[in-house]
Every structure is written in structure tokens, then in C-alpha cells.
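Read through the structure below, which is laid out as C-alpha cells, and then see the notes.
Excluded from the complex is one protein chain; the other protein chains are retained at their positions.
By letter and in written order, the chains are A and B; residue numbering begins at 1 in each of them.
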Amino acid sequence: MRYLPKSDAERAAMLKEIGVSSINDLFTAIPEEYRLTRDLNIPRQMGESEIIDYFKAAAAKNANGYASFLGAGSYRHYRPVVIDSLVQRGEFLTSYTPYQAEITQGTLQAIFEFQTMICELTGMDIANASMYDGSTGAAEAVMMAVRVTGRDNVLVARTAHPEYREVMHTYAQHQGHDAKEVAYGQDGRIDLAALEQAVTEETACVLVQSPNFFGVIEDIPAVAEIAHKKGALLIVSIAEAISLGIVRPPVEADIVSMEAQSFGVAMSYGGPYCGVLAAKEKYLRQMPGRLVGETKDTEGSRGFVLTLSTREQHIRREKATSNICTNQALVALMATIFMTVYGKQGIRDLALQNLAKAKYAADAIGQHGKVLFAGTPRFHEFLLVTDENPSQLSERLLDRKIIGGLDLRKWYPELSNATLWCVTELTTKEQIDAAVGVIAEAPVTAEAR
Amino acid sequence: MAYPEKYKYTREHEWVEAAGNIGTVGITDYAQNSLGDIVFVDAPKIGTKVEKGAVFGSVESVKAVSDLYSPVTGTVTEVNEELHSSPEKINSDAHAAWIIKVELSDPNEVGSLLSAADYEKFIAEETGK
Partner (left out) sequence: MATSNGFIGNTRKVNAHLTQNEGLSFEKSSPGKKAYKLAPLDVPEVDPAALLGEAHRSRNAELPELSEIEIIRHFTRLSTWNYAIDLGMYPLGSCTMKYNPRVNEFVSRLEGIAEAHPYQPETLSQGSLEIIKLLQDCLIEITGMDAITLQPAAGAHGEFTGILLARAYHQSKGNPRKTVIIPDSAHGTNPATAATCGYQVINLKSNSKGGVDVAALAQMVNEDTAAMMLTNPSTIGVFENEIHKIADVLHDKGALLYMDGANMNALVGKTRPGDFGVDLMHLNLHKTFSTPHGGGGPGSGPVACKKILEPFLPIPVLSRGGDGLLHWNYDRPESVGRVRMLYGNFGMFVRALAYTLANGPDGLRQTTEDAVLNANYIRKKLEDLYDLPYDTPSMHEVVFSDKRQTKNGVKTGDIAKRLIDYGFHPYTTSFPLIVPGALMIEPTESESREELDLFVDAMRQIAREADENPDLIKTAPHSTRISRLDETGAARKPVLRWQGPPENGIELDTAAKEW
């Protein structure tokens, strides 16, 4: 087999040196009744060209040549080609976790740069790249807030991504801090009055997403004030990292949990993504996940090293801050390169294009349906409510090779025929106009459902 | 290493000096040596109630963390703030670098702890020396 660097002669010679006559002599610890005597029932060995053919055929069965207006936590942005040129270098791709700092300074310095840029973008003091994605990051942020405050009531906005909320529930249910939902108001933001009522001296944290699942930007200072008044922490979850190019950072937050997939990580049918946790300095020791710190070597030269590992599972075992063992180094590296390519001005320019395209789309589409929360600032997603039922609209759009906004009925039935539309810098005016054209052609029906 | 005679010791390597109804608590030289360079001390706040044998905080080195077990029962009256910025003081002189002072609920409680000689014997057995 071509990945195995041995000839049969070498194998035989090695067996002889070990002092056994056959390889199966090295497997005798396995009780005989459990030793496989047959081939595994899996596809036969394939040549490289066959493997490529298999995956090309699979790819062909996915959407090809469709315009897409899907967002909802996974975003289609341009990925500069230097990202793949660099991350495919073997020294990055096939390197291990940087526990041996002297021979992994490349990875460590890149993560240090990542941590710095995330702090700059989010307004926090410390950051890591150790969450699997935005959803598990939100769950970990909540656990962190519970640890820090010693309280166990948790409040989560209904406008946070529904799947994030499901994940938070899975994590929280056995730890005694399952969340209560706080409704949204007419403006599409968390209902501040309802929040004020709900926050007590027992509240560990309030979690809002901004821009939220509807694309609306929350009033972070107002939410922070309500939370902090009663000693609760504010967690801001960010699903669209590029928004930070043009939207003010949530500096009032105590913890920011972010999904950095938009920073150069392919959508890849849902993963791997890049979860980030950032926080104020005082929460440092409660922060889960790997951290890279700057230090000096014995000659006084600057170097980088994993630090504060005593919080982690391999040392604290059952008393660890989390069981997490990863740092999403490769996708964090993609994000680091992305942020470096766009840089200080480019992140703004990119976000601005997204904003402009979405405004154009919302205005045009709004002529043929109701775009909700029109008076509230938003980034690049918006809700459209139509008389036509979303399944039918979706069919008509698909006929024209357009994947329209996401049908929200299963998550927000109270919004009737709502669909969630996302427009990025990659969406063209032609694609938007074509979608508008299809929406406009809705057959006139009496019923909404 | 000489272990101060006026202190009492536990098998978890803490020391306590009782003066009247105040107990001063720290970790022994043996403990600091096992831990290596200490980087952080997690001490309780003033007013916290501590219980003999129960965990009241922890001491971290780069590669390990050790729970601190209280040798006495009472209420924390003082915390050594110096250790926050200079945890290495425990490495330089563990028997001087106290961690907390406790108002003892029962000043006689310390009587059942190990004397310096007993503690030295205990660590000799532990290390097989």
C-alpha cells in the first residue's frame, strides 16, 4: 500500500530482529475469539485517480452554478488564494500541537498574532482559538460565566442562533444552569424591558448575539447596563466576524464568543469552523482552551509558548475548566492570514461592501414583501415576510437556479412566512435583481400558508 | 531543611502557626520544592469560612496545580496580597510566605497536627530517604 514505507523483505527482517516468526505473533494479546479472520466489509482499495473521481462525482451531486442567499451562521466570503498556499505547507499542515516550543515557534507566533488581532477587533483583553465553533463557544462562555459568578441562572436572547441555543441547552442541562429565553421586541432586538424583569441577583450571565440571527445589531451598551446592574456578566456571541469591520466592537461585554469562519474558512457543509473566545483580563484564569504567551529564552531572545496550561484537562483532569483539548490551529491560521491580507483598512472596506450590497437587496426585495425591523441597524442579513409560503417561493427560485433565503418557520413560527436572506461581497447585482424578479412574480393567492 | 518548631504540619504539606486565636497558614518547603516555580496562588477572600481538611484554594506551578487543604477551621481574616504579584516568594522562603490568616473557631484544634519532628519523619517515609 503506497502510504506504507516498507517492503516485505524489510518486514521479514524486522520480525526476525524482534524474535517472532510472524506479525500475528505480535497480536496474541487479543483473545482468539475476537481476532478478525476476514476482510473488513468496506470498499476495495482505490487508486488516487479513482478517489478523485469518487469525490468529483459527489461534488457534482451538490448545488452547482446556483446563486445563494444563505447565511444563518455560515457565510460565503472570498478566500484569498494565499491562504491555501500557506496553510498547505507541510510545516503548518502536518505539525503537532506546539507543546515543544523550541520547534514550533511558527505555529506559536501565528497564534499570538491571531490572539492580538481578535482582541483588537472585539475590544477584549485576551483571546484564544480554542473553541470548536461559535455554538460550542457560546456554551463554554456560559460555563465560564457560571464559574466566575458562582451563580446559576442564565438568560439567552431568542434572537441568538437557534442551533447555538440547542447546544447551550445540551451542555447546561446536567450542570444545573439551563437557560431561560428572553423575547425580542418589535425592533428585532432583545426586549430590554423583558430583560430588565428577568435579570436578578442570581443571574450569572446574559447572552446576546450581535448581529443577531435576524441580522439586526443589538444595543450592546443598554444590554450591558441591565446585566451589570445586578452583577451578571454580558456575553456577546458573534456569528459573522466580518461585521466587526464596520460595527462597533462590544467593549462592554465581559466575554465575547465568536465564530471566525468568515475569516477565510470554507463553508464546507458545516465544518471545521473556528470558534474563538475572548474576554476581559480579569477572567483570564477561568478561560478554557489554549493560550499562547510571549516570553524569553535563556539568551534573552523573544519566543512564544503555550501558557497557563494548568487550567486545562491534561493537568487538572476532573477539576479542569473544560474538557477541551484542541486549539483550532489550522483554521485559526487561515483566519490569521485572512485578517493580515485585508488588514486595518481592508476589513472595513470588505464589511462596507457587504453592508452596501445588503442594503440594495433589502430595498429592492422590500418592494415585493415586508422586510422586517426596517428601522433598526443591521449588517448583511435581513428577514423577508411574504404572502407566498416559503416552500413555494423556494421552489420557484430553485427553478431559476437561485437558493433563496432560509425558511425560518420551524424556529420562529410566530414570524409566519419569514425567510432569512444574506448578501455578501460575492453576491452580484445581477443575482440580486434576478431574485427580486422571481419574488415579484409571486402568484396572487388569498392565503399566506 | 529545618522545619520551624513552632509550626504544626499536615500530611498535605501545609503548616500553621497558632498565636492566640489566629492561625497563620502556608505550605512547606517540601511542597514548594515538589511544585517547582510557583506562578499563581488562588487564595480565598477575607471572610470566607474554612474547614479543617477541606480545600480552600490552590497553588499553581507551570506544570502542576496543588489544592490547598486547610489545617484549621475558622474564618479568613487576612490574605497575603504580596503573593498575588510575587508568588515566587513561596519558593524563596515557604515558611515565611504565609497565604492566609484564620480566626480559629477552636484554638485547640492544632494540637492534633504533626510536630516539626513528626513531619520530617513523614516526608522521609514519603520520599524513601
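As a working rule, a contact is a pair of C-beta atoms (placed from the backbone, for glycine too) under 8 Å apart; a residue touches a chain by one contact, two chains touch by 3 or more.
Everything quoted here is computed from the prediction, not taken from an experiment.
**Q** Which listed residue, A:348, A:370, A:396 or A:409, touches the chain dropped from view?
**A** Of all options in A:348, A:370, A:396 or A:409, contact with the hidden chain holds for A:348.
**Q** For chain B, enumerate the residues touching the unshown chain of the complex.
**A** Per the touch rule, chain B residues meeting the hidden chain are 36-37, 39-40, 60-62, 87-88.
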